[in-house]
Every structure is written in C-alpha cells, then in structure tokens.
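Every protein chain of the complex appears in place save one, which is left out.
Chain nomenclature is as follows: A, B, C and D, assigned in order of appearance, with residue numbering initiated at 1 for each chain independently.
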Amino acid sequence: MRSFLIRLVWRIFSGILMVLAVASLTFFLIRLMPGDPVSAQYNQLIMQGMTPVQAENQVKVMYGFIPDEPVGEQFINYIWGLLHFDFGQSISYEGIGVSHIILTAAPWTLILVFTGLIASFLIGVLAGVISAIKRSSPSGTVLTVSGSLLHGVPQFVMGLLLAYLFTALWPILPFGAPYDSSIDPGFNWPFISSLMSHAVLPVVTYALSSYGGWLLTMKSSVITVLGDDFILASEIRGLKSSTIVGYIAHNAILPLFTLFTLSIGFMFGGSVFIENIFDYPGLGNLLLKSIDTRDYPLMSGAFLLITIAVIVANIITDFLYTFVDPRIRR
Amino acid sequence: GSQSNNSNAKFTTVYYYHPISPGAPKNPYNTTGNSFTSFDKMQLAWSSGLATDLNKFYPGLAKSWSESPDGMKATIELQPKAKWSNGKSVTADDVKTSMAIAFTQGTAQSFSLGSVKVLSNKKIELSQVSGGTYKSFMHDALQQTVVPSFQYGKLLPDDIWSVIDQSLYAGKDKTKAAQAKKAQDQLTKLGKSITKFAPKTDISAGPFILKRLNPGEAYLVKNKYFYAANKVKVNSVSLRNYTGNQQIWNYLIAGQLDATPFTSMPKNILNNALNKKTNEKVTTPTYVAASLAFNQKFDPYGNVNVRKALAYVIDREAVQKVAEPVVGKPAKYTDGITDSAAADWIDSSVRSKMNGYNHDLDKAASILEKEGFKKKDGKWLLPNGKPWTMNIYVVNGFSDWIQGGKVISSQLTDFGIDAKPTIVSSFAQYQADMAAQKYAVGFWLNSLSPNLYTAYARIYGTPDGYNILNGKLTYYDQKDKTKGNWIGLPEKLKLSTGETVNPGELTFKLNQLKPDQQKDAVQKLALATNEYVPMIEIWDYTHVQFVNTSRFNNFPVKDEGLMNNMPGVWMAMGYVAPKASK
Amino acid sequence: MSDTSTVNTESTFKEQQKMAISARNINVVYATPTGDIPAVRNVDIDLPRGSITGIIGESGSGKSTLIMAIMNAVTKPGKITSGSVLLNGENDMLQLSSEKQRKIRGKEIGFVFQAAQNSLNPLRRIGQQILDLGRAHEVHDLRALIKYAKELLIRLGLDADRVLASFQHELSGGMRQRVGIMFSLVLNANIVFLDESTTALDMLSQASVLEIIRELQKEKNLTIAFVSHDIGVIADLSERIEIFYAGEIVEEGKTSEVLASPKHPYTKGLIKAIPKISGDIDAAEPLKGSSPDYRTFKQEGCLFYDRCPIRTDSCRDSRPELNITSGYHKVACFRVDAND
Amino acid sequence: MIEIKNLQKFFQIKAKFSNHKTVHAVRNVNLTISSGGALCLIGESGCGKTTIGRMLCGMERPSSGSIIIDGQDISRLKRGARAKLLQKIQLIHQDPYQALNPTHTIEQMMKATLKKVAKQKKKDVDWIRQRMDELLKLVGLDPETILFKYPHMLSGGQRQRVIIARALTVEPEMLIADEVVSMIDVSLRLGILKLLRYLRERHNISILFITHDIASARYLGNDTELYVVYKGMVIERGRTERVIRRPQHPYTQALLSAMPILKGIEKPGKDRFVITSQFKQSEEETRGCLFADRCPFKQSICDEKQPELIHNDDAYHACFFPKVRQVAAESI
Partner (left out) sequence: MPIPDTAQPVHAFKPKPYNGVSFWKAAWKSITRKKSRIIGFAIIILFTLMAIFGPYLYSSHLPINTNAIYAPISWKYPLGTDFEGTSNLALIITGARYVLLAAALGALFTVIFGTVMGLIAGYFVGWSDSIIMRITDFFLTIPSFPLLVVLSTVWNFGHPLAMGFILGITSWGGMARAVRSQTLSLRERGFVEAARGLGLSPFYILFREILPNVSSYIGMNLLTSITGCIYAEVGLFFLGVVPFHVNNWGVMLNMAVFSAGAMSSPDALPYLLSPLLALLLLTLGIVLFLDAVDEMFNPRLKEDV
C-alpha cells in the first residue's frame, strides 16, 4: 500500500513535469510564430469595418501593453501563471481569461471522448472475443472484416460520411451545439435527450473509428490467450467452459491497457476533426478556431489542456491497470 | 386563437458578428460579448447602408434627429416610451454615459465627438470638437451603442468629462499636451476595464433579451419593455454561432433558418436551397469587390504596363462563373469602387476615358513584348530572361478566392505565365503576411463600404502607406517594411488628363467632404485606379440573403435598406410575423 | 506370428478388467502446411491399476500427443482419427459426451502439465483456482477441499498458506511444478498423467518430486503414467516402460527387464548414450543420426531405419509390429535376435 | 592458464520503491585451470555457477577478487586490452535455440567473426573459407550442407556444434560450457560431451564445464576437477571420480543421491538419501554453515561457525563432520 502511494505520487509528479515540458514547448513555439499577433488582431478589426484609428485604439485596449519584456522573464511569468491555472488572456475573446474559455469547452470534449472511448471499447472488446472464438464461422469473419474495414477508415472520413448521411441526406440528427438552447438545462428529460441527440454523431464517429482497433487487438489477444498453456490446462482439469471464458477474457483484456493509453491520445487528437466537422464546441474546435484567429494564448491553452487530459487519463489507466493485473502489484 | 399557438414559434438565424461563447460577458463593448446587435444591443438608429442614400436611417432608440447646417451639431430626441428591460426609462443621461464610454473605446474620437449636452430627459445635443471637419458626424453618432447609465455609469469616474476634455487638447501648449496624453492614457485604461465588465444580468432596451446561451447558440426572448413591443410579433429568437459558410448552407438547405445572412455559395447550393419552396432569395446591392492586388516591390509588377497586360489576360467573366456564380458579377471597370456605386459617381465623360481591360490576349502579348518580355516554348520569359512564375495568394475558407485564384492561374498558365494559387491557412495570417510584404500577388477586398472614404482607403489607405495619425495624413514609403505599405504606388500619379494627383491625399479629403462635394475627387481616384491598376477588379458582390417563409412571413424583402440590417431591426419595425399554423 | 497375436488379443481382453486405462489403436494426425503429420500411429497402451508406467521418447516423438489423445484433449490442428480409450474397462473417453468428459477430467484423471510453470491462470490466486476447480466438479464442501489442498502442499514441502495466497508469478519453477501436482491430486483422482514434470527442475528438486510421487502413489494406489525424454528418471520411477519412437511404441515391458536386456536397437542405443555415474565412460556411445522430424513420420518402413546399426533392406519397406518376446516384454523389430 | 582468486559477487536486486536486497551470489571462490585442463562446477539451480562463468568471460564484473589470465589480472587492464584478453575465453550458452541469430545463416555467422580475425591476421577471403570448413569439420558438421542453413533448420545438437565452431573462430584458450547439454535430447548429449573432450585433448582448449548433472562431468576426461558449489561457495572439490565415489560433504552426497537409478543396470548406493526441503536464497547472512538448514546430519556447531575448505584425503571439503558415504549408484 505504501509503495502504491509512492508510485502514485511519483506518477503525478512526472505527469506535472510532463505538462511543464509541454507548456515550455508551446511557449517557445509561440515565440517563434511568424507575424505579430497584435498586428494580426489589428488587421482583423479593420476587416470588421473599423477605421485604422479605431482599430489601433481597440488593440491597445485589448493588450494594454505590447509584450517586450525579456523572454526569460516572460517565461517565468507564464509558468508561474500556469501553476495558478492562469493561461493568460485570450486575444479573440476580448477580456476573457483563456482558462475560462477552455474550461467551458473542456467538458464537451471529455463527454464525447469518454463516451466514445468506453462505447467503442466495450463493443470492440465484445466483438473481438466473439470473432476470436468463432473465427472459423461466417459470423466471426464478418466481425473481423468489419473491424479491419473500420480500422482503416480515418476519423475525419468517418465523420464526413456520418455527417453527410445524417445531417444532409437524411437530416435526422442535429449538430452545431451541445444542446438546444431553448431548453432549460438541468436534470430533465427534454434537456438530456437534446444533449444526447446532439452528441450522437460525434460519439458514434469516435466509437466507430476506434472500434476496429479494439476488435482486432482483442481478437489477436484472445487468440494468443487461447494458445496459452493454462487454458488447455484448465480444460484438462475439467473446468466449466463459462469459467474458462472468464479466464480468457480477463487475461486477454490486459494487453489492451497499453493500447488504451495510446488510444486516449488518439481520441483527443481526433477531437480536432470531429468537433470541427460537427461544429461541436469542444477543445479541438477551440484549438482550430484559435489557430484561425491566431489567438496564441488560447491556442496554447487549448493544446495544453488536451495534453493534460491525456496525461491524467494515462495516469488513471495506469492505476486501473495495477488493479486488474496482480503481476504489477506489489 | 392561433395567436398563442404561434407565439411558440422560434425565429432562427445565424449571428455572424462574433462567436457565441458562454464565457464572454454580456457587454456590448466586448468584441465577443454576448450582446447581439439589433436584438438586445441597441443603437440610436440603424443605417440603411445604401450608397445612394447614406443618411437614410431607421429609428432605434432615437425617435428623431437633426443636424445643424454646418454639420457641427446633432440634436437627438429619444423614443418617449423607450425603457430598459428592468422597467427603467431610457434617458439622455444614458446616451451621455454611452458617449463617454465611446471615448474610452476610441470610437468617439473617430467621428470627432467633442461634447455632449443633455437638453432634457429625452433630448440630447452632440457637438464636434472645435475646428472639427468630419462630415459624417451625425451619421456615425447615430450608430453608437447605448447602454444604461445605472449599469455602466459607475465604471466611469465622476470627472470623466473633464478628462475627456483634457484628452482632446490639440494645441501647442506643452503642459497641456502632456496632460492630454495622460488623459488619453487614462481613457484607454478605463476602456480596458469597461470591455472586461461583466454585468450580472442582461439589461436590454431592444426588442429581445438574452435568456440563455450555450456554445452553439444564444436564445433570446421578447422584451416586454421594448418601446415598440406591440410591433414585435416574434416571441423568441435563436441565434446560431457562425462557424463557416458550409454550416449555413447545411442549415439553409435543411430549412432550419428563418433568415439566412449573406454567404458566398456555389451554384449547386443555390439550386438546392431554392429546391426548398419556402426559401426565398433576396438580393440587395453591396459595395464590396474582389480584386487581384499586386505588391509593386516585386518584379515585374512594379511596371504598370505589366499590370495592364495581366488585366487583359484575365477573363473576368469566366472567373466569376466558377468562383462566385451566385453572389458575384464580373467587374466592368477597374476603378476602385463597385460598378453599382460607380454608376452614381462617375460621369460618362470620365467613364469614356477609362479602359475596360476586356479579355484580349493579343493585346496583352503585344504589351508584354513591348516591355521586353519574350515568349519561348509557349512560356513568357521576363525581360531578364528568367521564367515568369506567379503565386496567387488566397485564404483558406474563402472558397471564392481559392476558386478564383485557381481559374486565374489556369488562364495565366494557358497564356504562358506559370501561375498557381497558394492557400494561406488563416485570414489573420494572410493579412499579417500581406502587410509584411511577403506576397507579390494576392486577393483583396476593396470598396468595402458605401462610404467612399472607406472604399478608397482600402487601396489608398494603409495598404498604400497612407495613415491618419492624430487627424493628419502621414505617408510611409514601401521601403519601411513595418508600416504595412504593400502596394507601393508612387505618391504622385500623372493622369491621362494631364493632371497629377496624390491618391492618398484625395482619399483623405473624401473624409472631410459632404457627399455632394466628393464627386470630383472620386472621379480622379477612379481614373487613377483605372490607369495605374494597383489591383485588377475581378467581381463585385451582390448581397444575396434568404428568408424562409415556412414559419414566418411578412419579411421586409422590398426594403433594401432594412434588409441590410439584422432581423431585430425588421421586427422592431413591425415586420416578421409567425404564420398561422395548422 | 499369427498365434501370438491371438494370444495377445485374448489376454488383453482379460487384462482390460484390471486396466485403469486401456487405449487401442490410437491415431493422431496434425494438419500442418507441410502436410499431415501422423504424430501417433496405431498405438495400443494399457495402464494397469496401481502401477507407474513410464513413457520415454525423444523430443517430438509424440508422447504428449498420446496422453492428450487418451484424455481426448488433442488441440487443433491435431485430430484423433481413430481409437478407443476405455476407462476402468468401461467408458470410452473418445465417445462420451463432452460434459461427461469434462467431469472425468480433473476428477478421475489428474494431469500434470509438461509446462506446469504455465498451467496456472496468472491472474488468479492459487486458492481461488482450487475453488474454481471444486465448483466445476460440484464439490460441496469447499472448505474441506482447501484443507486437503493444504495438506497436499505441505506433503509436497511447501508453505501451504503462502502458496494458496500467491499468484503464479510469485512462485518459483519448482514450486509451480509441485502446485501442478497438487492440482492433479486434490480431487482424489486415481489416474495421474505426468508430462515431463521434472524436466525443468534441477537434480535435487527432481529427486524430491520423484520421491513424493512415489510415496503418494503407494499411499493412494494411484495409476500413474509418467512421460519423459530422460530415461534415467523413468528408469528410477516406473515399473513398466514404453519406448516411443516417432509416434509408435517400439518396445515395452518391465523397466528392469527392458533396461537390463533391451531388444530394440533404439533402446539399446539410448541406454548406451546416457551419461552414467557408474561404469566405463568409454563404453558410452552417442546415438547416431538426428532426432526424428516430420520427414521421419512419413517414412514407409521401419521408422528407425535411418539410424539403425543393424538394418536390412526389408526394414526400409515394411514396418515391424510390436510383438511379445518374453512375458510382458514386447519389441517392434524384425531383427530382435540379430544382436544378442 | 587461468586463475581466480577470492572471487566474490554481490547482486543488488533493485526493488523500485523499497529497500534494495543484496544477493551474495559468489563467495570467495578460488580456482585454477591449466591450459587443456577441465574443471567442472556442479550445484543446484541458483547456486552461482553461471555467475562465476560470466565473470570469467567478462560479462559480469566481480565485486572483489581477481581473475588472472596468462598472468595478467584483467581488472587492471585497459578496456581494449582486456577485451582482447577476454576473447580467449568463450562462453557456450546453455540454450542452443537462443544463442544463434535466427536471421543469419551459419555462413554469415561464421564469417562475421572470421572476417575480424582475418583482418588482424592479414589473411584473405580464401583463408576465411578454408578456416570455416576446417572448424565445421572439427565439430563434426558437414560444411557443404550446413553453411547456407538458418538455425531453425538445425537440430539442437547441430546448433550446439555450430555454436562451438563459432566460438572456436576466435581461437580461444578456454571454453565455458554452461549447461550445454541440458537442452539437448538425451540421445545427443554424449556427442557434445565427447566433442568437448576431444577439443580439450587434441586442441589443448581448457574447459570450464558447468552443470548440475554430475554424470556428464565424467565424460570430459578423468583428470577433470570437480567443484561442488553451494550458495556461491565451493564446498567440496577433487577429481571427478574421487568425488563421486568418496563424497565427504553432505551436500555433494545429496546431489549424488538425487541421480536417478537406472533400474536393471544400476543399484543405488547403500547410503542414498533424499532431501526434500527447497533451496532458498537466504536473505540474511548466516553465521553458520550455509547448508545447515537442509543438512540431515547437522549438529549444533553447524549453526555457529562456517566451515572452511580444507584438504583431506586428496580432496577438499568444507564440513565439520565429513564422512564418506556411498550414495552414488553402482553398476550391477
């Protein structure tokens, strides 16, 4: 138990280090950006119909100052701010803290990613077991083929196809907002159903695009376990087949945990596409928008939050893993 | 009986001024603030946006307005019934506070506001700074946002007006000038805190009031204290976040929008939209044109004859057909303003001097040959013998530019100039790079407004090195790379009429002339533009909107000026009624 | 020759009553990309009740396959193509319903795996796995089962409580092997198969495991079949010995008899080739040739033809059958007498 | 000549978040192998035999003590010189299935080292070919048929021969054969043992033979020195035949007793006994005899003091109560 806690603390500590490393990376990347964010903003305002004088005044109001302190000092301030969860001020969202914006966007991404992840995991793993056990029957083959096909389809292609099918060809599902704003948010059915119907398409895209991976990995994992000696031994000891299936499933699912960690990164990466295609207001969409408007503080904030989410999810997975695999436990 | 039934009808449109974000304050001074023009964000009056009748306004919080003959003063009378959504009356004080805030935002300075005098509870007088010459004073003043003094007043110091007075000092006295500088800084700082101000509740004097919003849409309901509440027949409005044209097309075709704002679209989308019988297309003029612009620093575009030759090469009709088939018209003249506006401004005598640059490859070839270009193996070589290649810069998401760039490239390549479009990932990036003189050839929107100063400033303003600093015209040469002069025309242009003009000065002068006095300058500018071709005008936009009559009818489709405004204005004027549903 | 075979069948019929296992004409074929490998061919084998039978053969000769076939547990791509296995003279293992087979396995027949190191579920504690086993065989008093398991473990020289609470990975190879033996005995099986159960152990462990097996066998009158490629181990432990070569039994009989006077050239060579602790070291001779591989299985004539020092041409064309030479001693060689 | 003096080895077992454990794998081992001589280490699993071998060939660094090859203490040498010297000692791996790279043909394998040697000796390609043939023939393989094969096409015995042939390419003075026959089929073991003996007798290559099967040790020649190792310590040594017939240490006797008896050919020694308790890598150092916890003949002093290796009756043993017991099987 003590070593468990020490491990936890160590993992969290290295997670924080990782976040700081990513933060420094983004900080210096942004300092390398071509074009001055301030003048980009200025031009934007002119495009919106302001006179140069108006735009100049506006820009001054927005920034207050042009950052020309030494880079080292800026960096320290930046990291110091981060430690207080202060990601700076957004440029395109005037006067709003980046942390506020990304925190309002984050729940939507988390909802999508985790529902998608869990749905695809459950279905994929189940289908994987079936396709492994029935691998010589047509149903198993069909499952395997479905897995390989879906596995090959990139997320954005999947998203585009679904969007085309269900918002254009048969416009039966809404998109563009997380729920219908005329409904009172709260724990009531209209709201929840609106929430769900808006999330269906992105979640299904997530789920379909990772389902194949789970299926194929689970299938090969089950096949490996099927070849393990202890399964044969259990049969020869006359264990019930239900018990043996349990043994198989438990053993086969363990190798999927490493994939799980990788998959989390992949899913969060996919948010850039999926939220863009379905206009869903999450972090990925925010990241793209911030890039469109060259809102660098927002961009690094969104990117950092995505990374933090991935790191935290990794730590959690890691610890779940120690619970399901006694070999790791001490 | 059906009234109550219809009252549930929700009017849906897309709000494209700023993104809808739950985090933003309900503050009209915040550029992304959750305050929605014409719905819960009110102005004194709404401009018709018509070049022919620049001073035509629809009443907002102002019931009537008048201007002193010298244009130095504007007297405004407020709607007697105007109230805030908490029941408090809208007063002249509110306007005065709003004007004070306008100083902190830099807007009041831009139309030379000098002082504000409350004449009565509902009457107020605005004056230009002494010595001011701004001709659109009232025009701009009427378009100021009005906020409640009881909410915003406390953000301003008591001595705000004396600070404003100090900041306006423009004389030679050094101490006073220093004081003015300090006052200006104080205003700037105040402005910053005002844009950040987040009122607890949305207080609106408009026809609607914000009820709720999520990252995708804002939901507003009718404001019962609105001065013309009886005229407003729509009970709730859903404003969707604008994320791109494609999204609007999708909504439009699905019949989800009751009013669709202007979007560029390909023909197949138009056809599809019109397949839906209840979608009705409304076309009004606009004052925007798309051009191919040159940075004359780059060889060979510094040579005016080369630019002319290129104008002959480009078949503008073909370009428009591909790039902007629905909301575009091929530009007839390269003169700096749209053809529809030009009709009112350019005399036929001047017009006859202008070159139409009609598609003529032979002419282009002969011009180029005269300039020392040679054609070899079907490819033009620069006079120095090097091959001529061209990157035409366009912006991601601006599909018409991309497609236009593509077609122009094809035409040029066919003609023997290796051209290809290069797509820049964002408009912000594009503008930054353009100003930093990174592109030789790229697309540009010109003639952005019916206001001719604004229109010509798109060419002979910052892009050509002319800036107004403290009310004075300043010119930056192209050699100073940081000042954004990316066109690089000479300061003095000799016209075919023998006259020599400075286009920057002429443009600046437009700012100080009444419309009826502008004609002479406009004609010179148009001729200069035509003869020096700083950019080749490709197409003019037409303002195509859609309204959907399946849920609502009585749209102001006949009133162009009204159509140019947001639907909130229509509703305040008594338009838009829910259809009796069965 | 014909009369011996009739005697043979008659006596087998009678013997079957006393046989714990009596397998006849077992054939197993592995389907591989290089063709079908007849890994076990026409094997008849009897395990008299209460005896220890040793099965010896080189790696790949089909020993494991044979005992798997006896339990009807040959895995893909293997297939039992013919044969019958009578259990205590009655049930044919190869014909029973799979549920009945399952009940017999584990409960009546214990099995210690060749790779006993890996015969435990890595994710469950040993104790839990014993409970799983008990439930599968409808043992009602699980507490007593655990108690008995502990007893066995202590007999096997292990710290029972610790072992029951351990996962497989927490045990050493020798411990796992012992746990495997415990598993085979915990349900009071009378018949136990041990497949190379000591191969991975070092001398001392091997000796102690063998000792324990011997003791338990005596005590519970178990019927044991012990498979190994190490003739020393089998010679030490078993009463009867079956010499296996490339899927066929080439010699069988009482251990001391077979070792003292081997008849088959393979047996002879094998005995000569073992490093011994006694005797003249220079008399030892390595066996010629290489172990049988898939090509050997497909040979027409005598399988040992390639390596045989006393082969004749006829050996290449036809295969000798297993015939009695004296008493229980049977040999499959045309030239049994040639070398004596 | 190769000499080991007072060799010790401690292993730190790293446990990530708890205290490190130290395993005393080799204790004060001294041994000498003359050129062409043979020495056999026996002992049960985990007693440190492999570790001694690995230290000898430089794969593991001794914690203390010295290894002297041809009069040079290798720990005093510079890296390059040491590496060169250590090449004279080649390790033959226990597992012939792992010691060959599955992606290389036998020819590629042989060539890789021969090229190096040829370069040092300034020989040409023909020499390499010739040498390859020579060595393969030496270990009893037919070069023609074997050279182009991949390891998976060979039997265990053939592989072990290839491994030996490859070790011979660098012209070693000593081979360390770590359980080289334990993974090979019984019928083929003798061939390898005889090969080792042949190399030793004809080519003057000394052999360090590591095994837990005493019988195998006999086949290296009757001048083989047998060292019995327990928990990293040599507890008995002497000529093979001598130790088998007249073992003095109970541990040696236990090992000999554990040899299976070939019924019908052999009869068990009259004093044969079996110890059933398991070997445990002790976590704390005992003051007493390392074998005391398992010794059936233990007396109280055995827990108090550690016996030293003493000379007795032309052999050495480390026991307070040495007694010759007849435990080895005998031919009938």
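Just so it is clear, a residue touches a chain if its C-beta (ideal position, glycine included) is under 8 Å from a C-beta of that chain, and two chains touch if they have at least 3 such contacts.
Fair warning: this is a prediction, and the values are worked out from it, not measured in the lab.
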Full-complex contact with the absent chain, from D:N6, D:T22 or D:Q98: D:Q98
Identified contact with the non-displayed chain, of A:P174, A:G238 or A:G284: A:G284
Of A:L160, A:L173, A:I223 or A:A249, the residue in touch with the unshown chain: A:L160
Per the touch definition above, residue among D:K21, D:K116 or D:K280 touching the missing chain: D:K116
Full-complex contact with the absent chain, from D:A38, D:A118, D:L195 or D:A292: D:L195
Residue numbers in chain B that touch the chain omitted from display: 244-246, 249-250, 252-253, 265-269, 271-272, 318, 321-322, 396-397, 399-400, 402-403, 406-407, 409-410, 413-414, 418, 420-426, 429
Residues of chain A (touch criterion as defined above) contacting the omitted chain: 18, 21-22, 26, 29-30, 32-34, 148, 152-157, 160-161, 163-164, 167-168, 262, 265-266, 268-270, 272-273, 276, 284, 287-288, 291, 294, 299-300, 302-303, 306-307, 310-311, 314
Chain D residues that touch the omitted chain in the full complex: 57-59, 83-84, 86-87, 90-91, 93-95, 98-105, 107, 112-113, 116, 137-138, 140-142, 144-145, 147-150, 152-153, 155, 157-158, 161, 163, 166-167, 169-170, 188, 190-191, 194-195, 198, 201-202
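In this text, only the chains that are shown with their structure count from here on.
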Contact-richer chain pair [A-C vs A-B]: A-B
Central subunit by CA centre of mass proxy: A
Centroid spacing, where centroids are CA-atom means, of chain A and chain C in whole angstrom: 56
Interchain centroid distance [CA atoms averaged], chain B/chain C, Å: 93
Multi-chain contact residues (two or more partners), chain A: none
Residue numbers of chain C (touch at least two other chains): none
Touching residues (chain side chain C, partner chain D) in the complex: 58-59, 157-158, 174-175, 201-208, 210-212, 229-233, 235-237, 255-261, 269-271, 273-279, 281, 284-287, 290-291, 293
Touching residues (chain side chain D, partner chain C) in the complex: 44-45, 155-158, 185-191, 193-194, 212-216, 218-219, 222, 244, 254-266, 274-279, 328-332
Touching residues on chain A, where the partner in the complex is chain C: 228-230, 232-240, 243, 247, 250-251, 254, 324-327
